[in-house]
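Yeah, one chain of the complex is gone here, protein chain that is, but the others are all in their spots.
Our next item is chain A:
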Amino acid sequence: MPEVIKNVACPYCGACCDDLEVTVEDGKILEVKNACIIGTEIYHHASREGRVGSPRMRQPDGTYKDITYDEAIDYTARMLIKAKKPLIYGFGSTNCEGQAAAGRVAEEAGAVLDNCASICHGSSFLAIFDTGYPSCTLGEVKNRADVVIYWGSNPAHAHPRHMSRYGVFPRGFFTNKGHRGRKVICVDPRYTDTARCADYFLQVKQGHDYDLFDAFRMVMHGYADDVPEIVAGVPKEKILEVCDIIKKGRYVHIFFGMGLCHSDGRNHNIDIAINLVRDINEVTKCTIMAMRGHYNIAGPGVVWSWQFGFPYCIDLSKGSHAHMNPGETSSVDLANRGEVDAFINIGTDAGAHFPIRAFEKLGSHIPMVTIDPSVNMAATVSDVHIPVAIVGVETGGICYRMDNVPIQYRAVVPPYNGILTDEELFNRILNRMLELKEQGIECDGKWEYAKAIPSLIPVKLEPEA
């Protein structure tokens, strides 16, 4: 008999849609309702043939051999003990219970503990440390916002149901006209599919958002006359028009994404955005929110802030107190300088999403373990690949939405082939580490570090004439 499970939360993007209806029969997923096309694909992927059903270890000839969980856990525990400075990176796609368990393992191992924020909204964290975070929950946007700005973000592709659940189309308590009562502004160098839904589109020159924010702030401070005719490719009259819309708004909200975090200026793009929000609050109500990527990438920030006091790039190698300095202790910087000697890739894919010049230093010279439900690029070059249950499909748990609202995830089918959850796996790794240490196994300090990139060249390309 097919059974319909309601109020299921989706494990893809930071919108954390928790209104899915999944039909299951005999432990197989038949149908998914309400999810976007990406979310639907996650549930069907879980039931597809050919998933990895047990841990695998690379053999000298390059093939993989299935091993038991005990062997995989023993390998990982020994690797962590033996390493002088292991790196544990990922956590965008697991629940808070798994992240807390990993925190305990990292503390025991004296590891560097980092999450995907360091290549995503890490810039936003840096700006928040500097200037604060005047934010709100997504319900506030839905119920009150009449001016919504998407700056350097493209929810039509990255957070597919964001505009229909929170930002543009829903009819809220004080916004009962839906999208007809809202002014939507999109700022992007591309005319994206989000820009198509917007009332105003500012085509900013790539990497010049800081200039545009500066112009906005000048207008807000009453120096509109001094703004040049064109700023960052945007004509002055358009800037004045949009500033007028903002000043007349009852509740203005800014969503920002990778357009600011990844471009020139990094954290300074965000901190000037936050300062603009403060300026706008002189005339009307305004809030800002980072468009967090994975469904639980806000989770490690919350869990580890509570465990260690820092959200990401946490260096636990001192053993007694944690240290954080993203330019020094972030995953990519450590890889660039060859400062790690073992690597665990968990709930992410550093292989696909790190610049290859950084990743090849991790993938080629040092032992590496991938913990992921599926085969990903990191797994294809790992020494050991340990499959785990998919959060939101095969196991439940707490996940934090982009506005740091915790959502209770639930399982709809049992784990494939009886595989472990992240939390169970990390708890068993910790127990094994304690056992081995009791047997007198310790770091012998003999392992090679990864190789550093010989010359790091910044962005500009100047080919030889």
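By definition in this document, a contact is a pair of C-beta atoms (placed from the backbone, for glycine too) under 8 Å apart; a residue touches a chain by one contact, two chains touch by 3 or more; residues count from 1.
What we mean here is this: contacts and distances are computed from a predicted model.
A.B. asks: Assuming one chain is omitted from the figure, identify its UniProt name from "Putative monovalent cation/H+ antiporter subunit E", "Coenzyme F420 hydrogenase subunit gamma", "Molybdopterin dinucleotide-binding protein" or "Exosome complex component Rrp41".
C.D. replies: The correct option from "Putative monovalent cation/H+ antiporter subunit E", "Coenzyme F420 hydrogenase subunit gamma", "Molybdopterin dinucleotide-binding protein" or "Exosome complex component Rrp41" is "Molybdopterin dinucleotide-binding protein", the UniProt name of the unshown chain.
A.B. asks: Write down which of A:P55, A:P189, A:G301 or A:G392 is the residue touching the left-out chain.
C.D. replies: The missing chain is touched by A:P189.
A.B. asks: Which of these touches the unseen chain: A:P55, A:G90, A:G103 or A:P160?
C.D. replies: Per the contact definition at the top, the residue touching the missing chain is A:P160.
A.B. asks: Considering the whole complex, which of A:K84, A:R104, A:K238 or A:H262 touches the chain not shown?
C.D. replies: A:H262
A.B. asks: Write down which of A:T76, A:S123, A:N275 or A:N345 is the residue touching the left-out chain.
C.D. replies: Once the missing chain is taken into account, the touching residue is A:S123.
A.B. asks: Spell out, residue by residue, where the missing chain touches chain A.
C.D. replies: Interface with the chain not displayed, on the chain A side: 12, 37-38, 41-42, 45, 50, 52, 61-64, 118-119, 122-123, 126, 154, 156-158, 160, 189-193, 203, 205-207, 230, 233, 258-259, 261-264, 266-267, 293, 313, 326-328, 330-333, 335-336, 349, 351-360, 363-364, 374-377, 380-381, 453, 456-461, 463.
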